[in-house]
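First the structure, which I've put down as structure tokens, then a few questions once you've had a look.
The complex appears here minus one protein chain, its other protein chains still in place.
Note that the chains take the letters A, B, C, D and E in the order they are written out, and that residue 1 is the start of every chain.
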């Protein structure tokens, strides 16, 4: 899928904000796993970056990924 | 993504209501991470603030983010 | 967002049914946080109250909020 | 919202199947809390009972409600 | 709803794969609980089996049901 590139070594992050960034990365990697052509993905970008419905749907994915990351990090307590 | 701005130092809040406010902030920051142009975001605002479908989808995101925050705070018990 | 009004003091409720009522309240407060004009919200009401797609999407939000409340109350066991 | 009717006394059920029935009831009660007119709800029924998109969305709500009920019952183990 | 037929005796399965099969069954039973006419369900089948949007939405439901089943089985560890 993502070839041999290792992009997810750990769910542990130093801070909650780094956890957010990882959640965004995970969401994007899911899309890249289905639409594997980077050129196509680049062209598709305009389809969702100005469509609030899709921006909200993306935020839903990020929220779910972040739940997992936050639990892994014991909520950085 | 969000440049160098640190906006999420902790998931811990003093009260449940502050937890709600953080959940809303997290949802908004996700959208800002994808649509990075503040001017475009401002123009998009009218697209969803009067569209009940999108208001409900936004509430779905907030509910998921709040689950994470509430668990982090041990439900403010 | 919600001004100075404190509407969420605790996630603890006496009964599961009060938990459902709180879940509905939380869903509504999310929408009110985005669409802050009560007059607009009132006019929008007809858009979703007779649209089954939106009624089902609203029930999805309530179900997520209730998960959080039920966990906070240790399921009223 | 639901007047004085008490319809949710407990999340505890004797069997997993009763848990499914409670999940369906909870989903329906959410819709009834928003669309309070039983006559309107009856007329809306045909809108979703033959629309697979809405049937799937309803199943999504039931799955979330059931998660809560199953946890409350310690998975009937 | 589902008459007297008992179709869910336990959430415990021998293997993860049987857990997947139970998750699919649970999703289908939800739809059958709302659209009770088997003939109508059969006719509706073509509406979603070739519509990728609905196939993805169905996979979302299965993923949620499987979360519950996996937790019940302590992840078959």
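Side notes on the structure shown:
Keep this in mind: a contact is a pair of C-beta atoms (placed from the backbone, for glycine too) under 8 Å apart; a residue touches a chain by one contact, two chains touch by 3 or more.
If you're wondering where the values come from, they're calculated on a predicted model, not measured in any experiment.
In the entire assembly, the chain absent from the figure touches the shown chains A, E. Touching the omitted chain from subunit A are residues 1-2, 6-12, 26-27, 29-31, 33-35, 40, 44, 47-48, 51, 53-54, 57-58, 60-61, 64-65, 67-68, 71-72.
If you put the missing chain back, the residues of subunit E touching it would be 15-17, 20-21, 24, 48-50, 52-53, 55-60, 62-64, 66-67, 70-71, 75-77.
Heads up, the rule we're going with is that only the chains that are shown with their structure count from here on.
Steps from subunit B to subunit E, minimised over paths through touching chains, total 3. At the interface between subunit C and subunit D, two copies of one sequence, fewer than half of the residue numbers in use are shared by both copies. A separation of 16 Å divides the Cα centre of subunit A from that of subunit B. Counting only residues that touch two or more partner chains, subunit A has none. If you draw each protein chain as a dot and join the dots that touch, you get a simple line with two loose ends. Every pair of chains in contact is given here: A-B, B-C, C-D, D-E.
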